[in-house]
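Only one protein chain is missing; all other protein chains are in place.
We call the chains A and B, going by the order they appear; numbering starts again at 1 in every chain.
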Amino acid sequence: MSDRSCIILDDVVFTRGHRRIFDGVSLTIPRGRITAIMGPSGSGKTTLLRLVGGQLKPDSGRVLVDGEDVSRLRRKDLYQLRERMGMLFQSGALFTDLSVFENVAFPLRVHTPLPDDMIRDIVLMKLEAVGLRGARDLMPAELSGGMTRRVALARAIALDPELIMYDEPFAGQDPIAMGVVVKLIRELNTTMGLTSVLVSHDVPESLSIAHYACIIADGKLIGEGTPEQLKAHPSPRVQQFLNGQPDGPVPFHYPAPDAAADWGCVVPGEEDSRA
Amino acid sequence: MAQRTTDIIVGLFILAGGAALLVLALQVSGLTLKPGGETYSVQAYFNDAGGLSSRARVSMAGVTVGRIREVTLDQETFQARVVIDIEADYDSIPADSSAIIRTSGLLGEQYIDISPGADMESLADGDTFYETQSALNIERMISNFATGQGGD
């Protein structure tokens, strides 16, 4: 495999119940770069990260991380692979019974034999990076949504992973914190050569830091390339998403039966948008 | 809470469980810490052992002096043969004492009461009681009727 690619999705098909979330997605994520994966909510961005992390298995196709097929790894090897990945969950997913400090210290305590004072130094450094060194003694219940996400970010980078996946890092951040997070993602990438996968529906922020971006909708990859290439993409679906137009080829509605069948009458104005 | 405080409280909790088990063993089921070797055994033949069972109490003047080891049928005389373990401390029970089967209360457990004789000789290991008195029949009938099975 090429040294330039870190994650390869090869014709991945994934269904949940009766709903096909990915219908043959192939994607290459380059090493040491920031890749943004964009798409409307519900299009399966979080699902994609879980496939990469090996928490879900594709129905067919392969997910390769560093050349290894994640869904075929033995349990022990999978857990070892995960130690080299960081993941920032959409909800933060902090451990509610541990303080901010202990949350960030958790992966260090589990995976390294470091003495307490070194762990303390590392934790404070990571918290300083996200601007929350002063919040170390708070409990997760005492944090706002944006702060929670930043603590989770500090925890995700505690072990200095080689690959980090951000699930909606911008959602719920105020403009200043948003700037901090954007700067942080960029710095982590340049100083440590970290491979970053960024999942988001915030188009301007994502495009401003990504080296490479792709858009998924309807279970398919509808466009990929550098931010410039995407902006000039000929596909109307890509343009609709980038410019945030409500009507266009990408449906705003979750797949639904005939509106007339649900309401028992013809709804004016709905006739043409159904196809 | 500090880990140390939790450790101590949990330690006390486990100790309380151990203490409870000890109370159940000593105070409730009457196990003695003394090893069981310090007894000598004697036997008694009864025409009717009633509801007498092994581990039942053997007492003199209301004081427990031993326990029943086993109740079997003598195939020749067709009497009940009861083997009794008596604590070694009680070593001067007159040899002509008699063994009587009694019931504590109307429904209580059956036990053997030793009624002392006047002999100068004492009962020793392997001896047999000369005189015994079987369980009262009417009592057994009532107890059979009330518990449905008669003893445990």
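In this text, a contact is a pair of C-beta atoms (placed from the backbone, for glycine too) under 8 Å apart; a residue touches a chain by one contact, two chains touch by 3 or more.
We adopt the following convention: contacts and distances are computed from a predicted model.
Engineer: Per UniProt, what's the omitted chain called: "Succinate dehydrogenase cytochrome b subunit", "ABC transporter ATP-binding protein", "Intermembrane phospholipid transport system permease protein MlaE" or "Cell division protein FtsX"?
Structural biologist: "Intermembrane phospholipid transport system permease protein MlaE"
Engineer: Based on the whole complex, identify which of B:Asn47, B:Thr64, B:Ser92 or B:Thr128 touches the chain you can't see.
Structural biologist: Once the missing chain is taken into account, the touching residue is B:Thr64.
Engineer: Considering the whole complex rather than only what is displayed, give the residues of chain B touching the chain that is not shown.
Structural biologist: 3, 6-7, 9-10, 13-14, 16-17, 20-21, 23-25, 27-31, 55-57, 64, 104-109, 111, 146, 152
Engineer: Spell out the interface residues on chain A facing the chain that's missing from view.
Structural biologist: 50, 53, 55, 79-83, 85, 87, 89-91, 93-96, 106-107, 110-111, 152, 159
The working rule: only the chains that are shown with their structure count from here on.
Engineer: Could you tell me the distance, in whole angstrom, between the mean C-alpha positions of chain A and chain B?
Structural biologist: That pair's centroid distance is 76 Å.
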